[in-house]
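Every protein chain of the complex appears in place save one, which is left out.
In this document, chain identifiers A, B and C correspond to the written order of the chains, with residue numbering beginning at 1 in each.
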Amino acid sequence: MKRTIPLLIAAATGFMLILSEFIPLTQSWGRKVMIWFDILAAFAFVLGGANLLKIHLQKISNRRVGWGYSVITVVAFTITMVIGLGKFGVTPSEAFPDFAWSGDYLQEGSGFDWMYQHIYLPLASTMFALLAFYIASAAFRAFRAKNTEAIILLTTAFIVLLGRTYAGIWLTAEPLAWLGQNLFGDAQALAMFRLDVIVDNIMSIFNMAGNRAIMIGIALGIVALSLKVLLGVDRSYLGSEE
Amino acid sequence: MGNFFTNLDRRWIFLGMAVVVAIPMLQGLSFPEEPSEMVRDVFKAVDELPDGSNILMAYDYDPATKGELEPMAATFTRHCAKKKHKLYFITLWPAAVPMLRQNIDILENEFGNDYTYGENYVNLGFRPGSEGVIKVVVTDLKDLFANDVNGEALQDIPMTRNIKNIQQMDLIVNVSAGTPGAKEWVQYAASKYQIKMVAGVTGVGAPALYPYVPNQLTGLLGAIKAAAEYEQAVSEAYPEFNDNPATKEALRRMGPQLIAHLYIVALIILGNVIHFTEKKRGVPR
Amino acid sequence: MNTNKNVTLIVVIVAGVFLAIRAANGEFGRVYTKTETVEFTKKVRDAVGDSVQPWTVERLVARSEVNDAQGQPRPDVHLSINRTLGLWIAAFGTLCIMSFLIGDNVFYKLAEAVIVGASAAYAMVVGFWTGIIQNLFGKLIPDTMRNSVLPGLPDENNAELVYIVPLILSVMMLWRLAPVGGWISRWPLAFFIGATAGIRLVEYLDADFVQQISSSIIPLIVVAGDGSIDFAASLKNSLIIVSILTCLVYFFFSFEHTGVVGATARVGIWVLMITFGAGFGMTVMGRIALITDRFSFLFFDWLWLPKPGVDT
Partner (left out) sequence: MIRSISNPHMPRLTLLAIMLLTAAGPLAAAPRPPSQVTVTDLPNDDGTGLVIRWNLSPDDTPDAKPRIIGQYNIERKDNDDANAEFELIGEANLGEASLEDKECERGVEYLYRVIAVGLDKSQSEPTVAGKAAAGQLQWIDGSRLWFGVIGLVVCGAVVVFIQIAKSGRELKIRKIAGLEAVDEAVGRATEMGRSVLFIPGILDINDMQTVSGITVLSRVAGLAAEYGAQLDVPTSRSLVMTTARETVQAAYLQAGRPDAYNEDSIYYLTDEQFGYVAAVTGTMVREKPAACFYMGAFFAESLILAETGNSIGAIQVAGTAMPSQLPFFVAACDYTLIGEEFFAASAYLSGEKHQLGSLKGQDLGKLVAVGLMVIGCLLATLAGFSEPDGALSSVVSYLKDHVLGDGGLLL
């Protein structure tokens, strides 16, 4: 029972929405349901947030290793939440000065904006920026000519890396123009071997083709998985019968 | 030594990355760029107009996108000033007002002899209404902009006295970080009234605008690389700019890029050298 | 481990001394603002009359604008204590995260603890104001919302009672926290997973299957306007089609990769490798830009080092 009803709900909802795509009267249903999903996700924060607090409070009360950091997490969480929900430091919107709560929660100069600008944003964007370092170490370690596939991978990356900067042009433009001029009497004769031109061709031919094939495969994979979910063939997301 | 590289601690790679980015930044290192066809089209659109043409400088970007767009906007301003064009600054973004100010500072500081407020350039400032503003100013500028940013009536400013609407502009230069921006200027002004237009946009925004080139949009600069190429094109045509390091901002930002790219290329080579020496020595992996 | 600690200690001390010297010379990051009074538009002024007095806001002033042309401090500009503090906190946080590159350490753990707590709450606050207030209550009880937090809601928006459905589903979801009947939360989950399957099936089949096939229908031999054959374009089109087909062969599950299929699939893998290599190479520029942005924050916004070309 505890699995059958949800299964029926999923199947009915899914097939109905598939059908709705072919009926003009109902074509907007899919969009509406996704807005509903956002609402549910917002409510579900209560579950996630409660769990986050629970885990850290447990850590603190058990004095487990690193419980001090848990204190910081709980404090940061609570302060951010109170300031954001309470719209601390938010003035009314200039269009509606007589409504005290009309200001945007992320209004410039408000408490939440301060937290966003000076804590969340620098930390998150630095985390993001670490990628510059990891991309270097990945290039060093992963691009080794172990087999044909690896050679192709690294050669392409190599060409694209060079061709995207002035180095590629500097390395190939002048020499190729000179060669073309002297061999064929036309400076443009060998222009297609310029690194920047090769990069353009790689992107518009192979990269495009590869991505397109991947996309077609993904579409089929999603169709098959969706059908399996709707038909109840794959019901692992539902949990157990008990 | 060989052992050092085989067991290379990746923190050395990280340190190398930090150095190759930081040093060119602090030194202001830059390298020449080769302007692409598209960038040359943008350059020509500004350069081939007769001196003293009317240009609408529509700068719609904010501090968040300044990093990508400021060098472009500054180069547009300088290039136009070199051609002694009459510049009408305007924006649809409230946050862009300080950006207009910065570009006007360039005019005052570097072209003060040629540029007098009200005769050669005017700052119309910001008006709310997004594309609605464009729809109005294409037919009647003074309907929305009775005054300039200082509150002076356009009727009393020599260069705006006879401007009825922006169809009288010879070119629209738009630097845009999103909506409203380049797309709206193309749709409601440039393509509707066949006004020539060039635009500079962020890397993210560029692909959506390519379809407009070249019919509705004479040229498009996408991201800092195109800005660097444009700086290059301008400084090739006007070598006197070479004395002013501020004209090389985008080129300078491409400096760390080039070195970092070469660094990664070097790492790939180094990785393979290690790989093959190990194979030769038969080090088991 | 010990060397690590020593190196870190030395780095921290050197950095501290450097900062102290700069601070002694007055060369450290500060943020300036000026106080402005908001101006109501005429429409607003007519609507509210004198009942509400305009308030003041602090506007950021660029470093170059702090002094006027003669180098004298502008009278309306003043140092903003809380934003200067924010600048230093931001710089400290940036360094804490970067220290992870050296290895796990107390600073990173500190930053991690802060960002997890702050960003989880941030997401919740955003979800509350947009998901629950705007999307749910704005639709369900627009009049109440218009009179309180969302005065800008268009007058013609009437209550959409159908939004009672997500509210009920959400309550069922939260029933998990109740001591009994937690299984009821499976119903909303099943509803949304079913909906996801249905919606995405159609979406992907349309955009990623049918439309991709459609844009792959191109002539293999391109004939130019004057009847001659455009060799470059023909080669390009043929390569595109051959590449797509070989990649698709790689993805077939029914055949082992041996014989002709194996050889074709091998070519398909090569195309995929070119795709990935190119993808990797193209991404580098964006990633370097990220780190230059962070460095530029540290060097120029925080440390006030001379910016080449601007301050020299």
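Rule of thumb we're sticking to: a contact is a pair of C-beta atoms (placed from the backbone, for glycine too) under 8 Å apart; a residue touches a chain by one contact, two chains touch by 3 or more.
No experiment lies behind these values; they were computed from the predicted model shown.
For the chain missing from the display, the contacting residue among C:Glu36, C:Asp104, C:Asp143 or C:Glu160 is C:Asp104, taking the whole complex into account.
Of the listed residues C:Val31, C:Leu189 or C:Ile291, the one in contact with the hidden chain in the full complex is C:Leu189.
Only one of the listed residues, A:Ser102, A:Ser137 or A:Thr165, touches the absent chain: A:Ser137.
Shown as candidates are A:Phe37, A:Phe96 or A:Phe206; the residue that touches the absent chain is A:Phe37. Although one chain is not displayed, subunit B still touches it through residues 10, 139-140, 165, 167, 192-194. For subunit A, the list of residues touching the undisplayed chain reads 21-25, 27, 34, 37, 40-41, 44-49, 51-52, 55, 120, 123-125, 127-128, 130-131, 134-135, 137-139, 141-143, 153, 211, 214-218, 220-229, 231, 233-234, 236-240, 242. Against the chain not displayed here, subunit C makes contact via residues 97, 100, 103-104, 108-109, 111-112, 115-116, 118-120, 122-124, 127, 173, 176, 185-186, 189, 192-193, 195-197, 200-202, 204-206, 209-211, 213-214, 216-223, 241, 244-245, 248, 251-257, 272, 275-277, 279-280, 283.
The working rule: only the chains that are shown with their structure count from here on.
Chain C has its Cα centroid nearest to the centroid of all protein Cα atoms in the structure. By C-beta contact pairs, the most connected chain pair is A-C. The chain with its C-alpha centre at the largest distance from the centre of subunit B is A. For the pair subunit A and subunit C, the distance between mean C-alpha positions equals 8 Å.
Chain centres here are Cα means. That of subunit B falls 22 Å from that of subunit C. With touch defined as above, residues shared between interfaces to two or more other chains in subunit A number as follows: 132-133, 135, 139, 154, 157-158, 161, 164.
Of all residues in subunit B, those touching 2 or more other chains are 14, 17, 21, 225, 257, 260-261, 264, listed in ascending order.
Considering their complex, residues 11, 14, 17, 21-22, 25-28, 67, 98, 102, 203, 224-225, 245-246, 248-249, 252-253, 256-257, 260-261, 264 of subunit B touch subunit C.
Those residues of subunit B that touch subunit A in the complex are listed here as 8, 10, 13-14, 16-18, 21, 31-34, 225, 254, 257-258, 260-265, 267-268, 270-272, 275-276. Contact residues on subunit C toward subunit B in their complex (touch as defined above): 62, 101-103, 284-286, 288-289, 291-293, 295-296, 299, 305, 307-310, 312.
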